[in-house]
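Heads up, one of the protein chains got dropped from this complex, but the rest are sitting where they should.
Here is chain A:
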Amino acid sequence: MTELPNATDRKMGLVIDLDTCVGCHACVISCKGWNTENYGAPLSDQDPYGSDPSGTFLNRVHSFEVQPSACGSEPAPAAQLIHFPKSCLHCEDAPCVTVCPTGASYKRVEDGIVLVNESDCIGCGLCAWSCPYGARELDLAAGVMKKCTLCVDRIYNENLPEEDRIPSCVRTCPAGARHFGDLGDPDSDVSKLVAEREGMDLMPEMGTKPVNKYLPPRPKDQMEDQIDILAPLLAPVAEEAGGFLGWLDKALDKLPGNSTEGAN
């Protein structure tokens, strides 16, 4: 069972738009919620209200800062903050599947989803060792390996309204930064998106051939001198009064007694 299929009929996966993600972590929470209440062992927490809380998550959002280097005599452009959601990439050449000694880990022929049969898992952790992306976490309460199922219990679930038959993280994302579809079909929306935006693989040198793709952040617009577009409209209209009013203003200032400051 842990032999990888030569090819899968479809390559279902996610496309994550690093340009759009706002780092709100809504996908993290909805993933934890759905996958705790549905398929398989719940995603447990340890010491959730104590001093050292930790827990099992199938999707986590990192944030990275990218500092472009200075180009020639130009100063370095401003650093960019990039929010970076990370979950199982459902690799075509998934090392986590072949290392499994029990056959609990497998890649489905029909849609390419990598799953764990929890009743066969001995919790040795070797699959997590073999994954470069940190996609697998051993649940400390259940003693079995947990990973993203691509919400296999949603996407084919006819009890759900059709618009909900997508992974929980995709359904939840308020920014539209996550897309779900068949990356094996060059005509699918996700494949077109990847082609248009030059979607990339994470750690291609690992040879895992990830199905999930990441869309790089778009280049930022050139920073202009005036950042605040409202500033010109808010500029003081009459800073210095001229003519008779100017003379009157100065004359009144010279009189003893208090004048109200900060008239401008």
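To be clear about the criterion, a contact is a pair of C-beta atoms (placed from the backbone, for glycine too) under 8 Å apart; a residue touches a chain by one contact, two chains touch by 3 or more; residues count from 1.
Convention: contacts and distances are computed from a predicted model.
K.L.:
For the chain that's not shown, choose its UniProt protein name out of "Multicomponent Na+:H+ antiporter subunit B", "Alpha-ketoacid dehydrogenase subunit beta", "Dibenzothiophene desulfurase" or "Sugar ABC transporter substrate-binding protein".
P.N.:
"Dibenzothiophene desulfurase"
K.L.:
Which is it among A:Leu126, A:Leu160 or A:Leu193 that touches the chain not included here?
P.N.:
For the chain that is not drawn, the touching residue is A:Leu126.
K.L.:
Thinking of the whole complex, not just what is shown, which of A:Pro68, A:Pro186 or A:Gly246 touches the missing chain?
P.N.:
A:Pro68
K.L.:
For the chain left off this view, which of A:Cys91, A:Val144 or A:Ala177 is in contact with it?
P.N.:
Selected residue, touching the omitted chain: A:Val144.
K.L.:
By the contact criterion defined above, which parts of chain A meet the unshown chain? Give residue numbers in ascending order.
P.N.:
Answer for chain A: residues 1-3, 18, 25, 28, 52-57, 60-69, 79-82, 84, 86, 95, 97-104, 120-126, 128-134, 137-138, 140, 142-145, 200-207, 214, 216-217 touch the chain left out.
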